[in-house]
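Can you read through this structure? Questions will come right after.
Note that one protein chain is taken out, while the other chains of the complex remain in position.
So, chain A:
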Amino acid sequence: MLGRSANGIFWMFRYLERAENTARLLDAGFRMALTRGDSASAEEWRSVLVTMGLEQAYAARRSDFTGPQVCNFILRDKDNPGSVLAMIEGARTNARMVRTAITREVWEATNESWMTLRDMLARPARETNLGEVLGTIRRQATYVRGAMDGTMLRNDIFNFARIGTFLERADNTARILDVKYHVLLPSVAWVGSSLDHVQWETVLRSVAGDRAYRWLNAGGMDARGIAAFLILDGRFPRSLAFCYEKLRSNLASLARAYGEETHAHELLRNAGARLHQTTIEQIVESGLHEFIVDFIACNIDVANAIAQDYRFTD
């Protein structure tokens, strides 16, 4: 396949994944705002912006952190190149570029998603329909993923799509942890006040992990357990360990098909080993924040190595 096509499908799925994760993040923020006072929710909206790396762009335009303003900035603001609408457009433009690499079903799902969300986001979202808008974003991403799963040949094209998905997902989960690590630090959260519970619940919700976590822990909740769940639990599809296992297997398929490993394989093997051999105690001991910062940097290195090894650009 063309290096340009690999690049296109990689970014198509990164954008889709980011759009979906953004919807979850907003959903968690929205729920927090409904259950807490104004100051707590303003803080929550600010942290959503920080997680997405949009705090400066937002601050340049507004000073108040209220739900509708933040949501609409993130969802559809024309001045925000990182808006959900821009991501969906980016996914669709890339899909159009790699039209010959995807099935008709995947293309039509992507195109329909773009049409649906473009129409839906033509007007500002209000509190009354925000839930519906966010639900539609999640559903459309699921739709494309389902078309992908059901119709695509399992070859290098598929591998690059999955690699884009899981690199992005790992990055998104890590960024949520990076912004929220302080609520998961034992020294602060040991007491387990009701505010802590709300905070923890928000973190879990923003990665669609609240239900799974409660089920695994019989309803109990503690900071260290949540951190371990999001970083190390290989059963949870948005944990770092899960994403890296998927990256490993997709890169391994590429190496099998192409008959050789690349620099990216080596980087990933090292990163995977670090995740595999460590415990949550060791992570907290040597610094949860430092661990996350290192992880995000490593994730970027892996992405760059893949782009270079597989000739994404000239």
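To be clear about the criterion, contacts are C-beta pairs under 8 Å (C-beta built on N, C-alpha and C of every residue); 3 or more make two chains touch, one makes a residue touch a chain; residues count from 1.
One rule holds in what follows: contacts and distances are computed from a predicted model.
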- If you look up the hidden chain in UniProt, what protein name do you find among "Sugar ABC transporter permease", "NADH-quinone oxidoreductase subunit K", "Circularly permuted type 2 ATP-grasp protein" or "Probable glycine dehydrogenase (decarboxylating) subunit 1"? "Circularly permuted type 2 ATP-grasp protein"
- Message: One chain is left out of this view; which of A:G3, A:G53 or A:P81 touches it in the full complex?
- Response: A:G3
- Message: Touching the hidden chain in the complete assembly: which of A:T35, A:T66, A:T100 or A:S286 does that?
- Response: A:T100
- Can you name the residues of chain A that touch the chain not displayed here? 1-6, 93, 96-97, 99-100, 104, 107-108, 111-112, 115, 156, 160, 258, 310-311, 314
